[in-house]
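With one protein chain withheld, the remaining protein chains of the complex are depicted in position.
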Amino acid sequence: MKAFASDNTSGVHPQILTALVHVNAGHAQSYGIDETTEDMNCLFKNTFSKTTEVFLVFNGTAANVLGLSATLRSHEGVICGDSSHLVLDECGAPEKWLGSKLFITPTHQGKLRVADIEKHLIRRGDQHYSQPRVVSITQPTELGTTYTPQEMKEISALCKKHGLYFHVDGARLANAAAFLNCELKEITCDVGVDVLSFGGTKNGLLNVEAVVFFNPDLATHFKFNRKQGMQLASKHRFLSAQFASYLQNKLWREIAMHTHGLAKILENELKNIPEVEIIAPVESNAVFAKVPKRLIHPLKKDFFFYVWDENTNTVRWMVTFDHTERDIQNFVAAIKKHLNS
Amino acid sequence: MKAFASDNTSGVHPQILTALVHVNAGHAQSYGIDETTEDMNCLFKNTFSKTTEVFLVFNGTAANVLGLSATLRSHEGVICGDSSHLVLDECGAPEKWLGSKLFITPTHQGKLRVADIEKHLIRRGDQHYSQPRVVSITQPTELGTTYTPQEMKEISALCKKHGLYFHVDGARLANAAAFLNCELKEITCDVGVDVLSFGGTKNGLLNVEAVVFFNPDLATHFKFNRKQGMQLASKHRFLSAQFASYLQNKLWREIAMHTHGLAKILENELKNIPEVEIIAPVESNAVFAKVPKRLIHPLKKDFFFYVWDENTNTVRWMVTFDHTERDIQNFVAAIKKHLNS
Amino acid sequence: MKAFASDNTSGVHPQILTALVHVNAGHAQSYGIDETTEDMNCLFKNTFSKTTEVFLVFNGTAANVLGLSATLRSHEGVICGDSSHLVLDECGAPEKWLGSKLFITPTHQGKLRVADIEKHLIRRGDQHYSQPRVVSITQPTELGTTYTPQEMKEISALCKKHGLYFHVDGARLANAAAFLNCELKEITCDVGVDVLSFGGTKNGLLNVEAVVFFNPDLATHFKFNRKQGMQLASKHRFLSAQFASYLQNKLWREIAMHTHGLAKILENELKNIPEVEIIAPVESNAVFAKVPKRLIHPLKKDFFFYVWDENTNTVRWMVTFDHTERDIQNFVAAIKKHLNS
Partner (left out) sequence: MKAFASDNTSGVHPQILTALVHVNAGHAQSYGIDETTEDMNCLFKNTFSKTTEVFLVFNGTAANVLGLSATLRSHEGVICGDSSHLVLDECGAPEKWLGSKLFITPTHQGKLRVADIEKHLIRRGDQHYSQPRVVSITQPTELGTTYTPQEMKEISALCKKHGLYFHVDGARLANAAAFLNCELKEITCDVGVDVLSFGGTKNGLLNVEAVVFFNPDLATHFKFNRKQGMQLASKHRFLSAQFASYLQNKLWREIAMHTHGLAKILENELKNIPEVEIIAPVESNAVFAKVPKRLIHPLKKDFFFYVWDENTNTVRWMVTFDHTERDIQNFVAAIKKHLNS
């Protein structure tokens, strides 16, 4: 049975696997000095902007932490949401690597609001106080909601006004662009983002993420940051080949449309079940719902998933690329069965 | 044309690729809570010892630095060779992550000697002086030479005597065991090693290395170290499947015997060329040679490789799993051609 | 005119200055290997407990950060109050030095409550989540309130139950003991504290604080922590002589009783001024009050002080050792004058 736990319980998308097999022929220079990487760099420039610089790393924690390391000094800090991966799920990697303070900010349906960001902009220049230097948002959010380009522009304007950088944790960025029916650039470089963690793994790739700089000044030293950050791959072409395949023909959109479509089907089915309450708009490939406590244990035995909040019996159900409409129907049937038994 | 630059210019060994394709079926829990990882853990215990604990990471720098992090505090230091990867090729990752001092020690044909290690054991307990806490050797060395089990036992005895841990950078450990015609355990847990970086990538695997603890006390907190160290893979089964395949049926030995055999053929051919001087015993899959300066440039155009020491025109030629005897013969023919032209 | 800004706007207490002049005679070994330091160590053992270990450092930030460094690893974190010096006034020193997460906790009148601490004790053993390891409280609090010994025992019991260490930021500990009319040990080692930052500077000493371990296991490596933490004084006897003089004849209590007494006089006078609202019990040498905005600027010109919260016009008035009752009366007269003009 397929899980609904996370988009990383599935494996590698068939097209990506084909790319991996294909790139395995012959020898190539290691550490990113190879043709596949060169081609991938071009695809990033075409997809985003001509000044885009991209560096591949192995996972999302590294993409976030190393990307942020290019934006601040240790006496400066990161304004980020209370539900962000940076705060909750990286085991203190930001503090250890950056030596910086995280300014934890309340979120509304997963999103940071300008007014809440502004509250941190105090004691500017006070030597006793860590100085906010970068705002980090997650797009789509950890709650599956999506910032509109307009909302991103407002945050970007605030950043420019106060001399802050703008970072996006885009572990599932493709899902946001698919939901918004826009290009990737329209929710990144076009709205003033400086650094992006562009996720691959959660949308069908194998242990690879991209740190993308739209502000090329920030990229100056990054090859050293990545190496010192223990994230330089020797057989780098196997990372590059995946992202090349992902951007080529917009495979990212194809996968994300598929998972969003199924998430909406799941949402619609759930709306008909009175005991299940969906708690956030379904704007990517996740459904968050409050359910009766008696449902959780038996359902989990068939379909593994995570309880998001034990106090409220809120669960997270993630759709992944290899789910089918039949998987959704089976899942809904199981929910109904367990609720009625 | 195949390169002789490094054992990571080749791709993934066919059996490993098969394992990757095979493990791609269906869903599995992420972050190492899966059956493939469980099986791999058993294989490590069978290969090394019952108390062995293993944690997979993405590359050798991470394996070294995080493995060492389990052995020392920031005011303690690492005794290591002047030619070690830790000192020369990790862009300061040890200093940044550990906050510790490296005690750089001269090597003889790549090897640390007991007498040189002992010279660092001064000022014990002096609060002004970083305290040596762990000895790190590379097996086989960066110069392609191999410590005998007896040599390792002597270092281990010194460590025990002075309360030091014993770490091995085994990025090419399989090559050492193949050369010594011994089991992996005979040059690790059986001779008193506490922590091992066990390399996969340089012997045919894809961006994966293992941190192996023979002293299980050192492993207590390591799952947190790995996560905070930004080295926890979400699609972890793809790492585990590789090492499982590698240990199963001793694929590691098959590959390492092949590359060592070819390196010896290369050595024998080179011995007949008076202008080429082999500078270190060929005890793994590398040949280090002093060559006429006029040879380097034209030969490199056909077969990429690295100059090891520009002052002495010393080059490093590495054999990798997909080289054939014909590749060696072609390479030797090219050397002869360029020397005679 | 004397300020009411902080207890560090005053200089050195006359008895401390005498001690400094006295210890200046002749030569003594540096770095704490001297008789004055030996005597001071004995005084600490007599004042607190026989197993007490003490290390002097230069300021409160160092005492807090280095003291905490003995209690946790970088993947572990500190539970501390939202108004704590650790969070607000150390410019990210805890994050930089410890590499650890601070778990920011709401406070009530400056105090942490057991129920709020408990909320952080989630995801124990989850490798993605920084693990709480130590609870840090400030005694007296940043708001001038004081934990009773019973309140401290409750926190200590919680710590023991969950395997947490108990740290006290006692930058003004003498003031708490004076208010509670108890011995220093009754609010430290006797109630289960493991590590204490024992302040000197804010009670009449010159740039010196003590890191005090009641759990001697935590002190094992601390001489190295202090040196690597850049806090080992070469002319150490000048630090030791101050604390020796401070503990001898309980100078600490004499000073703290004096400042508390004056703070109570100030409080009583202010109670008669309707426009001034005291917002927290006066339990040390500070008075926090909401005042009319029009008062702040003219009063500050005569007597420097800090606005605690600009939004509510809350001010902090600190009494220091060299204030006299006449100073208080002059200050109150000025308040009345400015309010009535």
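Lettered A, B and C in written order, each chain numbered from 1.
Please note the rule applied: contacts are C-beta pairs under 8 Å (C-beta built on N, C-alpha and C of every residue); 3 or more make two chains touch, one makes a residue touch a chain.
Everything quoted here is computed from the prediction, not taken from an experiment.
Novice: One chain is left out of this view; which of B:H75, B:R172, B:H258 or B:H338 touches it in the full complex?
Specialist: Of the listed residues, the one touching the omitted chain is B:H75.
Novice: Which residue from A:N225, A:N285 or A:T320 sits in contact with the chain not drawn here?
Specialist: A:N225
Novice: Using the document's definition of touch, tell me which of C:H75, C:K96 or C:R133 contacts the absent chain.
Specialist: Answering carefully, the residue with contact to the hidden chain is C:K96.
Novice: Where the complex has a chain not shown, which of B:T107, B:Q127, B:N175 or B:N207 is the residue touching it?
Specialist: Within the whole complex, the residue contacting the unshown chain is B:Q127.
Novice: Just the residue numbers, please: which parts of subunit A touch the chain that's not shown?
Specialist: Missing-chain contacts on subunit A: residues 31, 73-75, 127-128, 130-131, 221, 223-228, 232.
Novice: Tell me which stretches of subunit B touch the chain missing from the display.
Specialist: 74-77, 88-92, 95-102, 104, 127-130
Novice: What does the interface between subunit C and the hidden chain look like in terms of residue numbers?
Specialist: 1-3, 5-6, 8-12, 17, 20-21, 23-30, 58-62, 65-66, 90-93, 96-97, 201-202, 206-207, 224, 227-235, 237-239, 304, 320, 322
Here is the rule we use: only the chains that are shown with their structure count from here on.
Novice: Report the chain whose mean Cα position is at the greatest distance from that of subunit B.
Specialist: Greatest centre separation from subunit B goes to chain C.
Novice: Measuring centre to centre with CA averages, how many angstrom lie between subunit A and subunit B?
Specialist: The mean C-alpha positions of subunit A and subunit B differ by 34 Å.
Novice: Between subunit A and subunit C, what distance separates the C-alpha centroids? Give it in angstrom.
Specialist: Each chain's C-alpha centroid was found; their separation is 42 Å.
Novice: Please list all residues of subunit A that touch 2 or more other chains.
Specialist: 90-92, 96-97
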